[in-house]
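A short worksheet on the structure shown next.
All protein chains but one are shown in place.
All chains are identified by letter, namely A and B, in their written order; residue positions are counted from 1 within each chain.
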Amino acid sequence: MPGDVVDNAPLELADLINRVLDKGAVIAGSVTISVGDIDLIQLDLTLVLTAIETVRTAERRRREGGDR
Amino acid sequence: MPEDHEPAFDVDESLRNDLATQLAAVARALPDRINADPERVEQGLARLVLTLIEVVRKVLEHQAVRRMDGGDLSAEEVERLGLTLLRLDERMQQMKGAFGLTDEDLQIDLGPLGRLR
Partner (left out) sequence: MASYLYCVRSDAQQPDGVVGLDGAPVRRIDAGTLVAWVGDVADGSVDVTVERLRAHDAVCAAALTHGDTPLPIRFGQSFADDAALVRAVADREHALRERLARVSGCVELRVVVTRGRDVDVNEQTPAFATPDAIGSSASVDSADVDDEQQAEGPGTSFLRRLARAGRADLAREVACEEVRHSVRAAVGDLIIDQQRCEAMRGVAFFPVLVRRSDVDAFRAAAKNILPSQQIDLSVLGPFAPYSFSTDA
């Protein structure tokens, strides 16, 4: 049938990876680095990630305007 | 055909895409706590450091291609730039090997076949 992908397996696997590995909410991303029992650094990558995603979304919406 | 064919892929946006993807990979690769006590070197810290290097390396590669495509580099400059990045790539593979970390542990850029266990 036209439009059906004949060999679906690589497509489906690539889509699985693109979806589950690269999308979805990120919650974990905070790591505490300590020396012995003394906490020294709290690194929160999700803050940077969220900031990047927010900028991307703002740019996308600006580019597309009201025409969605 | 979309009328307004402004550069569809603003390099800054794709750079941000790269950064977002790579940072999520870092997040994925991290334990909650890392003890940096030199008495007990943990893979956790090595994992963090190597993953952050990979983030920067991927961005460097992207920018290098952009400069080359932009046409403002001489042939010698392109070769020198490419060689540096090629060596960086090779060095990173060695580092990962030395710490027993695979690409899957760090930066995830999996081709759909042959790279997943």
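Keep in mind that, in the parts below, a residue touches a chain if its C-beta (ideal position, glycine included) is under 8 Å from a C-beta of that chain, and two chains touch if they have at least 3 such contacts.
No experiment lies behind these values; they were computed from the predicted model shown.
A.B. asks: Touching residues of subunit A against the unshown chain: what are they?
C.D. replies: Within subunit A, the residues touching the omitted chain are 2-5, 8, 10-28, 30, 46, 50, 53-54, 56-57, 60, 64, 68.
A.B. asks: Give me the subunit B residues in contact with the hidden chain, please.
C.D. replies: Spelled out for subunit B, the touching residues are 1-2, 8-9, 17, 20, 24, 27-33, 44, 47, 58, 61-62, 64-65, 68-69, 75, 78-86, 89-90, 103-105, 108-113, 115-117.
Here is the rule we go by: only the chains that are shown with their structure count from here on.
A.B. asks: Taking each chain's centre as the mean position of its Cα atoms, how many Å separate subunit A from subunit B?
C.D. replies: 15
A.B. asks: Give the list of subunit B residues in touch with subunit A in this complex.
C.D. replies: Those residues of subunit B that touch subunit A are 6, 10, 12-13, 16-17, 19-21, 23-24, 26-28, 30-37, 44-45, 48, 108, 110, 112-113.
A.B. asks: Quick check: in the complex, which residue numbers of subunit A touch subunit B?
C.D. replies: Those residues of subunit A that touch subunit B are 10, 13-14, 17, 21-22, 26, 28-36, 40, 43, 45-46, 48-49, 52-53, 55-56, 59-60, 63.
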